[in-house]
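Everything below concerns the one structure shown next.
The complex appears here without one of its protein chains, the remainder shown in place.
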Amino acid sequence: MKTLQDYIDKLNALNFKEMYENDFFLTWEKTDDEIEAVFTVADALRYMRENNISTKVFESGLGISLFRDNSTRTRFSFASACNLLGLEVQDLDEGKSQIAHGETVRETANMISFMADVIGIRDDMYIGKGNKYMHDVVDAVKEGHDEGILEQRPTLVNLQCDIDHPTQCMADMLHIIHAFGGVENLKGKKLAMTWAYSPSYGKPLSVPQGVIGLMTRFGMDVVLAHPEGYEVMPEVEEVAKANAAKAGGSFTKTNDMAEAFKDADIVYPKSWAPFAAMEKRTKLYAEGDQAGIDALEQELLAQNAEHKDWACTEDMMKLTRDGKALYLHCLPADISGVSCETGEVDASVFDRYRTPLYKEASFKPYIIAAMIFLSKFENPQEILKKLEERGTKRVFG
Amino acid sequence: MKTLQDYIDKLNALNFKEMYENDFFLTWEKTDDEIEAVFTVADALRYMRENNISTKVFESGLGISLFRDNSTRTRFSFASACNLLGLEVQDLDEGKSQIAHGETVRETANMISFMADVIGIRDDMYIGKGNKYMHDVVDAVKEGHDEGILEQRPTLVNLQCDIDHPTQCMADMLHIIHAFGGVENLKGKKLAMTWAYSPSYGKPLSVPQGVIGLMTRFGMDVVLAHPEGYEVMPEVEEVAKANAAKAGGSFTKTNDMAEAFKDADIVYPKSWAPFAAMEKRTKLYAEGDQAGIDALEQELLAQNAEHKDWACTEDMMKLTRDGKALYLHCLPADISGVSCETGEVDASVFDRYRTPLYKEASFKPYIIAAMIFLSKFENPQEILKKLEERGTKRVFG
Partner (left out) sequence: MKTLQDYIDKLNALNFKEMYENDFFLTWEKTDDEIEAVFTVADALRYMRENNISTKVFESGLGISLFRDNSTRTRFSFASACNLLGLEVQDLDEGKSQIAHGETVRETANMISFMADVIGIRDDMYIGKGNKYMHDVVDAVKEGHDEGILEQRPTLVNLQCDIDHPTQCMADMLHIIHAFGGVENLKGKKLAMTWAYSPSYGKPLSVPQGVIGLMTRFGMDVVLAHPEGYEVMPEVEEVAKANAAKAGGSFTKTNDMAEAFKDADIVYPKSWAPFAAMEKRTKLYAEGDQAGIDALEQELLAQNAEHKDWACTEDMMKLTRDGKALYLHCLPADISGVSCETGEVDASVFDRYRTPLYKEASFKPYIIAAMIFLSKFENPQEILKKLEERGTKRVFG
């Protein structure tokens, strides 16, 4: 793409009108056109920023963030996206506010939203809870808007739930698209989403699920590999199968990491906890059974330790296409000999891919900004054009 | 009101020149015209936001917030108000900064205010302390401004003190005005500010005090009802009496909730701690007497529990005018069977009033913004006009 008009022309060919005044929960709830619209607006916003054209579309307004888990990358990505569009981030720190489930979600959601244009939530710890919580918040603010309490309808951006991690996986995917020179070059490429050993415990499933739920839409051959017992949510596997059938690619599973890596064009080796164990943990937490939680942790760490051979080593990388598959990770990775004794990836592999890995991450603020943009403007093409015409510089000069 | 000019015309008929470069501590320190000016500017700012006209009057500047108590609603209202006008909120987290009383208040107040246009403080826990602390801060920054340390004079907005909760009560009042179709329709209406049972302990008195201190100014018959022993500050009762006499309404007291609810047009049932107990607690805290504090808590909870019949039940609501009094609450309410076993209000009553309750809360950001606006501009009418002429949209398009 050379000019902003190229992005606008691309948008003109897509149907994404349902995104207006809507939310972003799961990628597979969006059409192919809608997914492509997000990528296109993300690229357009990046193009404009690189060319010092301000994309500030809000003179005032808040972006509310609610993180129920520690976060650096996603926190700063959300803050960057809001800032790029002119929204000020206000963090809802539950320690300072005691938001609770049930009746109170409905109330708090409205109380914080009088001037909120977007709400970003990370809630990934408990199976069956995070995505549901996001829906509760959205239902509450939609109702509040319909009843005239809220002058605007705050948009939800899912910053990671128990099912999907759409801003991460779409950033990953946009990185792939750029790395391969366009979505049209992905047909028949092999992508291996594989489990990898980590000495830590209880990593969420939202990344592997998000990856197989999204990346099966582009005609690639997507392989999900993990040791027995590390299954992901069956519903998401069904999504992946259906996607692959529709897109003319494939979705397969294996318990053999080497098989997955064999001739792969893209590899995404990453640890996660077994779905069944996460469900069990959610139940133990609900019951307040600390002894049970501790026992489960020991059990899972022991189970993990049986699979230390699941690592993205130099030998494993040699199996990939020309030994040069694109290595992906959502970061931070557990790097053998660096952040832990034995981990997900060899230090030499990680080092070789450091720059592309950081570039992969750099798409996330733009993906989030694009999601907001598409939910706020009925005709984003016109807005992009007008922003270019306005010509306000991001940095004065 | 149909046009911005209507609000401007209304302001032209009021005298509020003392509000310029001034602070907002207690509603009864303000004239009737000044109170009406706040309502009018609040409505005008809301009108402009609803019509997508930016009210950003600051290109830079900080709004400092200092919360000495947990807060969601007021925190987000203050942040929203600042953002609406173009100020960036910086929270003075005392845990991170160790502001102390005495000499250091004077110093810290100046150190945080070099680019502060407004300071919002919540300090409601200790009788005789909160309002005094706000005055100490204001004295310090006024002196700092007079001595050329601070280029601008930061304005204080009282976000709740031990005496009054002006932003809450003025939001409540603006809600009443809108609900009854104008301040001119309030004469002779009966408002019941009544105590209600809550299983929690030590709720501040600033809301009942703020309500009787403000709502006696509009010709209404205001009844304060509570069990014996739950008296509020006598000085504020004197304010309420004087207001009522001047406005041609009445201020009466009763220890009978049903009597207060009888034929009431507006009811505000809410728990609070006895004034005398709060004074005692303040003393115990000052002495660091934890055993005394614990004993007092048990004593107060036991005392509360004797009055579980003070609840806004369906039967109680039937006593009000046509059984349809406007139900008010500052939120969050203790809802029987929802947030607690027995509380301030029946779930069915609360549910029926949910939408108006949330609307009541929605006025707070505008009330705060109006207080700031009136303290910053000598001729706010002219500024409103110029903002309309500038015509910058809040959301680009």
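As written, the chains take the letters A and B, and residue 1 is the first residue of each chain.
Here, a residue touches a chain if its C-beta (ideal position, glycine included) is under 8 Å from a C-beta of that chain, and two chains touch if they have at least 3 such contacts.
What you see is a predicted model; the values in this text were computed from it and never measured.
S.K.: In terms of residues, what is the contact footprint of the unshown chain on chain A?
M.R.: Missing-chain contacts on chain A: residues 46, 49-50, 54-56, 67, 70-73, 75-77, 79-80, 83-86, 88-89, 331-332, 335, 338-339, 355, 358-359, 361-362, 364-365, 392-397.
S.K.: Footprint of the hidden chain on chain B, which residues?
M.R.: 56-62, 88, 90, 92, 96-99, 102-104, 107-108, 110-112, 114-115, 117, 144, 147-151, 376-377, 383, 386-387
Basically, only the chains that are shown with their structure count from here on.
S.K.: Any idea how many Å lie between the Cα centroids of chain A and chain B?
M.R.: So the centre of chain A lies 41 Å away from the centre of chain B.
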